[in-house]
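Here it is, the structure in full.
In this view, the complex is presented without one of its protein chains, the others remaining in place.
Let's look at chain A:
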Amino acid sequence: MTISKMLLGAASLAMATGMAHAESHMADTSDMRIALSNNYAGNSWRQAMLQTWEETAEEAVAEGVVAAADAYTTSENQATEQAAQIQNLILQGYDAIVLNAASPTALNGAVKEACDAGVTVVSFDGIVTEPCAWRIAVDFAAMGREEVDYLASRLPEGGNLLEIRGLAGVFVDDEISKGIHQGVEEHDQFEIVGSVHGDWAQDVAQKAVAGILPSLPEIVGVVTQGGDGYGAAQAFEAAGRPTPLIVLGNRQDELQWWAEQRDANGYETLSLSIAPGVASLAFWVSQQILAGEEVPKDLTVPFLKITQDTLDEALETTPEGSVANVVYTLEDAKEVIAEAK
């Protein structure tokens, strides 16, 4: 409890200093209300995201930065359901809607309605293409390319790769996979000899990998989309094969496994992911827009990178069973905005 209190204290201190800056030259947002419209809550990433939002919102409300910042999650991950939710939020008179969208296009109608009603819409992670909304996006293709770049730096001779993809038909899956394939084109010493869909779930990935492994030649590296690295490692172990170089995501059990392997045999790898704390960034960006700051419509979030050197630090700050996270402050939001200008 003391640690979390200290963290809270530090966060509020950071926010207080941030506020002092914000209030000096901008409109007052203390009577404004922000809503989070979230399409899904059924995995640990989304849970961490909601928790970060809650903490950020609670602090901000307590400090009087905004009047309210409530989170709403749809139950079935359906675009129609979320569109109805957005319409409700407009009627409830929120000044801004922060949106993690079920679809990049299907919500455009509802988002347009919100804009026409004078509501600021900021989409993040699952972004929308409607031009009146802001987008806090991740360059997923770059993430895929970086995985292969890293493998090339570690395995200059190249070899066979296994690709674990996410959920078929989802924009993020296509983008990361595109980046990975671009990377492989660039580093042509690598060849992708197998590709399976792990649905970003560990048990599904484990099952898919176990099924394809018997038909594969020797694998030197596994490129993933996060959340599936540990499952892949278990499948290799069950098949009695040597563990290849697996690029990991940010789940605590993956990182824990990495640390154990490192201590046992010097295993070295890289973890790339999107921090669920991106919700706190979206919160501050929307607050800045409400405060009258000129914010470009397209912003980019850096991805969370954990290397051999920062592994212990990341493990220390990640609760057991959760995901590695970064909570963004107002200062971070300003930096991201400044970079995009």
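The rule is short, and it goes like this: a contact is a pair of C-beta atoms (placed from the backbone, for glycine too) under 8 Å apart; a residue touches a chain by one contact, two chains touch by 3 or more; residues count from 1.
Going forward, contacts and distances are computed from a predicted model.
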What is the protein name, per UniProt, of the chain that does not appear here: "NADH-quinone oxidoreductase subunit J", "Succinate dehydrogenase", "ABC transporter permease" or "Alkylhydroperoxidase domain protein"?
"ABC transporter permease"
The one residue from A:118, A:156, A:214 or A:266 touching the chain left out of view is A:214
So which of A:100, A:224 or A:252 would be touching the chain we can't see?
A:252
So one chain is hidden, and I want to know which residue out of A:129, A:160, A:234 or A:261 touches that hidden chain in the complete assembly.
A:234
Missing-chain contact among A:48, A:83 or A:291 belongs to A:48
Would you indicate which residue among A:64, A:109, A:292 or A:321 is in contact with the undisplayed chain?
A:321
In the full complex, which bits of chain A touch the chain not displayed? Write them out.
41-44, 46-48, 51, 75, 165, 168-169, 194-197, 199, 201-204, 206-208, 210-216, 230-231, 234, 238-240, 251-253, 319-322
